[in-house]
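Left out: one protein chain. Kept in place: all the others.
Chain naming follows the written order as A, B and C, and within any one chain the residues start at number 1.
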Amino acid sequence: MKVTGSAVLHAPRDRVWAALTDPEVLVRTLPGCQQLEQVGPDYYKATVYAGVASIKGLFSGEVKLSDRIEPDSFVMHASGAGGPGTVSADVQVRLAEVDGASTRLDYDADAVIGGMIGGVGQRMLTGVAKRTAEEFFTAVDDVLLGRAELAAPAVGVPGVTGAPIEIAAEGERPVYTAPPRARPATSVATVLGSAVVGALIALAGVLIGWLIAR
Amino acid sequence: MKPPPFVYHRPDNVDEALDVLAEVASDGKILAGGQSLVPLMSMRLAAPGHLVDINGLSELGGIRIGHDGVQVGATVRHAELEGDEAAFAVQPLLRQALAYVAHPTIRNRGTSVGSLAHADPAGELTAVLALLGGTVTVRSRAAERTVPAAEFFLGPLESAVRPDELATSAYFPALPPKTGSAWTEVSRRNGDYAICGVGALVTVDDDRRIVTARLGLISVGPTPVVVDVSESLVGQRANAATFADAARLVEDTVDPEGDIHATAEYRRHLAGVLTGRALANATERALEVTT
Amino acid sequence: MTDLHTVELTVNGVPRTADVPARRLLSDFLRHDLELTGTHVGCEHGVCGACTVLVDGAPMRSCLLFAVSVNGASVTTVEGCSTATGELGPVQQAFLECHGLQCGFCTPGFVTTITAYLEQNPEPTEDEARHAIAGNLCRCTGYQNIVGSVLRAAELKREAGAAV
Partner (left out) sequence: MSTRDLGALGEPIARREDPRLLTGRGRYVDDFGQHALEVAFVRSPHAHARILDIDVTGALDVDGLVAIYTYDDLEERVAEPLPILIPHPALTDGRTQYALAKDEVNHVGEAVAMVVATDRYVAEDAAGLIRVDYEPLSPVVGIEAAREATELVHDDVPGNVAANMVQERGDARAAIAAAPHVIELDLAIERSASTPLEGKGVYARWDADDASLRVYSATQASTSVRSAIAAKLGLPPDRVEVIAPDVGGGFGVKIVHPWPEEILVPWAAIRLGREVKWTEDRREHFVSAAHERGQLQHVTAGFDDEGRLLGLDVRIWHDNGAYTPYGIVVPIVTSTQLLGPYKPGAYRVEFDSLYTNTVTVTPYRGAGRPQGCFAMERTMDAIAAQLGLDRTVVRERNFIQPDEMPYDHGLIFQDGRPLIYDSGDYPATLAKIKKLVGWDDFQAYREQARAEGRRVGIGLACYVEGTGVGPYEGGWVKVETDGSVVVATGLTTQGQGHQTAFAQVVASELGVPIDRVTVVTGDTRRFRYAVGTFASRAAVMSGNAVAAAARKVRQKALRIAAEALEADPGDLEILDGIVQVKGVPGASIPLSTVAVLSNPLRYAFDEEAKRATQFATAADPDKPPVAEGDEPGLEATGYYSPPRSTFANGMHAAIVETDPDTAEIKILRYCVVHDCGTLINPRIVEGQIHGGVAQGVGGALYERMVYDESGQLLNASFMDFLMPYATEVPVIETDHLQTPSPLNPLGIKGAGEAGVIPGSAVLAAAIEDAEGISITRMPISPSELHELRHAHAAPKERP
């Protein structure tokens, strides 16, 4: 499925660029992302605890960044597979200055959702993707605005934020582990356009939404 | 298509159920009617490690009717609520909408509270709860809280029920005086998920003029959409009211997605058309109860 | 995970029991554990209705129930829709007379659904009869003769009632 969307992030373009290509940021903003393992330059293996409501599960895949034209654009390739389905996506991301304080992000994704989920999940996929996209952009924006710590109490689970990201070296490969966190409150205001669909999220395997790959 | 293995819990009371939930956290799911959960499991899209079967918990059964509304326990089947004359008398929209929930055979097992907790954006009862301003009561081992409809539906298939919580009942306020209700929807086949569904509440005054008019819509957004169209109708003679402005307002408000059965544009169009029809029916009923 | 649960049901009036994993669907429990193969499985996601059985008198999709979850229930399958003497029950007789079936695969779900429906509404109109069967899929008959079978079954039941 082809999906496009855009969002406004409240930081200058170079900071947005830095955040989106920083595994330390990604690991704490990608919905459900538990671990990013760097296996090469701009190449990560991801472990994602993905899902909707209490239907959730562990999912593993990989993420590559390419075609980096800093600070204008890059392409993300994401793929992964679980028992009930597969997901792969190429996401073209473009950043444009809105003003000195904010950046408009546009993305074009070509996502392939295969397996059982592709055949029976149609009714729900875009809705779930959109919800997850909002979550992701809000989380990134929170990081950019330095209010990441503020997000968690909003959903009322105490004591799960503010923990440092753990970086452990496993052989040569840095491994980024997300701190425990609650789901950030989403803010639709940061997402533009009626057809915003979170294909970006495909890289987190979250398009599988309600999959559980046990 | 066979479900994956899970540990089966059949607690003897709600506290025991909550203990299990607290322990297994997000690896657990409540099994009530199972009419959405079991197919998800058979397709292996869901694979909870633990199922907590609440079907035997009599304390979660029963429909309690008051003048102010209808309280529905967690194990009440759609069919039971649909057939309950007292509930119909207090809040007719329940039966009007439940008649569109899948097929009777599914309604014999599926639970009303379960379908709210499942938060399917095409679920009729989500919009009924939202339109009526109802609540869902949820309990965990630590606390009980009552969540208003406006805060209950967070996203597609995502409700405010946390992994350690059990939705114990839902509360649907009574139909106010001089008010009529209606539900209408378009689906591809009889019993399918609605392409668009609309519930309406219209209140008239003694002079048979419209006072308030509100709508609850499904399948046109990630969660049920409530639109207050009173302003476009207030003061109109109910028997001569035209609903074109209200329909346009609804069309402008909803933000549906397209899918393999219908384009987003068609869904939006239907939201307008069905708004007109639901308002007309509800107004007619409001007049009936006002004479 | 593979713990077995003892499931006791009264099936067609006969107490039956088997030890099964929690995930055993009622449809598979009936077909494989009790070897009552009259109940058929057409989609396993609750849409086709072929697996419909009566649980404590109410039609339900047996593919959407875990056997363990209906422990203790009374279940009626198509095998139990015949008369006490083993002759065709009124719904079955009506299907025979009206050519209400072709391949017969979906038929058990229709027979159980209609059997329960006629208890609720003994004198359906043609339109009501059509809606009564509208949750069951049939690929062979085009439904016309099944609608006729509902009406004929109602007639047969009335005749039988009058004869008593």
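Rule of thumb we're sticking to: contacts are C-beta pairs under 8 Å (C-beta built on N, C-alpha and C of every residue); 3 or more make two chains touch, one makes a residue touch a chain.
Just so we're clear, the structure is a prediction, and the values are computed from it rather than from any experiment.
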Taking the entire complex into account, which one of C:H5, C:H40 or C:K157 touches the absent chain? C:H40
Out of A:A11, A:V48, A:A78 or A:I113, which residue would touch the omitted chain in the full complex? A:I113
Among the options B:A22, B:I63 or B:V273, the absent chain makes contact with B:V273
Which parts of subunit C are in contact with the chain that was left out? 2, 21, 23-24, 31-32, 35-45, 47-48, 50, 77-79, 81-82, 88, 92, 95-97, 99, 101-108, 111, 130-131, 133-147
Determine and list the subunit B residues touching the chain excluded from the picture. 1-5, 43-44, 186, 188-193, 195, 260-263, 265-266, 269-270, 273-274
Can you name the residues of subunit A that touch the chain not displayed here? 1-2, 81, 83-86, 88, 112-116, 118-120, 122-123
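Everything that follows uses one rule, which is that only the chains that are shown with their structure count from here on.
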At what distance in angstrom does the C-alpha mean of subunit C lie from that of subunit B? 29
Averaging C-alpha coordinates per chain, one finds the centres of subunit A and subunit C separated by a number of Å equal to 48
Subunit A: positions in contact with at least two other chains: 120
Got the subunit B residues that touch at least 2 other chains? 4, 43
Across the complex, what residues on subunit B touch subunit A? 4, 26, 28-29, 40, 43-49, 119, 121-122, 154-159, 161-163, 193, 222, 255, 257, 259-260, 264
Okay, in this complex, where on subunit B does subunit C touch? 1-8, 10, 31, 34-35, 38-39, 41-43, 51, 53, 55, 79, 102-106, 108-109, 190-191
Subunit A residues touching subunit B - in the complex, by the definition given at the top: 52-57, 83-85, 116-117, 120-124, 126-128, 130-131, 194-195, 209-214
